[in-house]
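Got a structure for you, written out below as structure tokens; questions coming shortly.
For chain A:
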Amino acid sequence: VGTLSGESREVNIAGSSTVFPVTSVVASEFREERDDVTISISRTGTGGGFSNFFCPGMTDINNASREIADVEVEQCGGNDITPIEFTVATDALTVVVNPEADWIDCVTVEELSQIWQADGAERWSEVRDEWPDEEIQRFGADTTSGTFDYFDEAILGEDGTHTTDYHATERDRTIVQGVQGNEFAIGYFGFAYYDENPDEIKALGIDDGNGCVKPSLETAKKGEYTPLSRSLYIYVAQESLERSAVRDFVEFYLEQTSTDLVNEVGYVPMTEDERDENLAELDDAIEEVTAE
Partner candidate 1 sequence: MSSDTEQSQPDLTDASEPAFGRVSRTKDVAFRWLTFAAALLGIVALAALLANVLVDALAVTDPEYGSWLDWQFLTSPPSFSDPFAAGFFPAIVGSIALMIVIAVITFPLGVGAAIYLEEYANDGYLTRFIQLNIANLAGVPSVVYGLLGLGLFVSLLNLGFGTLLVAGFTISLLILPIVIISAQEAIRSVPDSQRQASYGMGATKWQTIRNVVLPRSMPGILTGTILALGRAIGETAPLIMIGAPTAVFGTPNSLFSKITAMPMQIFTWADRPEMEFQYGVVAAGAVTLLVVLLTINSIAILIRNRYQQRT
Partner candidate 2 sequence: MTQDAMTSPEAEQTDEQRTGTGPTPGTDGLADRTAESEAETVVDRTIIEARDLDVYYGDDQALQGIDMEIPEKQVTALIGPSGCGKSTFLRSINRMNDLIDIARVEGDLYFRGKNVYDEDVDPVALRRKIGMVFQSPNPFPKSIRENVAYGLKVQGKDENVDEKVRTALERAALLDEVEDQLDESGLDLSGGQQQRLCIARAIAPDPEVILMDEPASALDPVATSKIEDLIEDLSEEYTVVIVTHNMQQAARISDKTAVFLTGGELVEFDDTNKIFENPENDRVEDYITGKFG
């Protein structure tokens, strides 16, 4: 397939739904300059993207909301794919509830883990006595997503397992709608999805032992929003950099990571230094493949 003429002017991307908005904005901007390149983006979740598309060699770039896992590196290696990591933004993973739930504004990490633990709390009152005696309706990321993995690790840690009694979806809009529709619902996803709908859902502050911190671009940037702020990445297959379309796109992408574009999507942009570091790294990688 790769040898077909049309392919060389295409850039195929899969992976994280959290990073998807950033990549799609960049792709749209890129097309303004290069309308001969066709870019396709599949939103499959970080893990799905790595194991099903990127490592089998079917995509050039994988969006990721967590770092690549060891098994995935192995899988890629087996197919002679060399992933190169670039950080493109910082996200504040946001826990949200229904705006009418005026009895809740802030949760502790401990309480969160009770809520999302397998065999954890079933009703709100089990978590905190003054909360209503109502069943908890959970909406969260699907297991193939990086958001799931990150949340699982940051909140539940090594020992805990994420509950399966929740509405699992790759489609964050579904979580917004679900939480919006039920006073006793709770959900989590990337900050961008909250940022767009601040009136329909309410973001909870997280107390990681240092008092309540609300998620925002500022608190994430300053590193105050713990433990749920995280980096967002793209992984580029070094082999794909042989093609100019991919090269140009990645270069354009990295240049944009320090601009307002990322801000507008709802994430924290990179600093200019970080951006330049990334670009340098890209140049090295390109040199390596084109030199051969």
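Inclusion criterion for the candidates: all candidates are chains of the complex that A comes from, given by their letters.
Annotations for the structure displayed:
FYI, a contact is a pair of C-beta atoms (placed from the backbone, for glycine too) under 8 Å apart; a residue touches a chain by one contact, two chains touch by 3 or more; residues count from 1.
These numbers were taken from a predicted model, which means no experiment stands behind them.
Contact annotation for this complex: of the listed candidates 1 or 2, chain A touches only 1. Looking at the complex, you find that chain A touches candidate 1 at residues 1, 4-7, 9-10, 12, 14, 20-21, 24-25, 27-28, 30-31, 35, 37-43, 53, 58, 171-174, 176, 192-194, 196-197, 200, 264-265.
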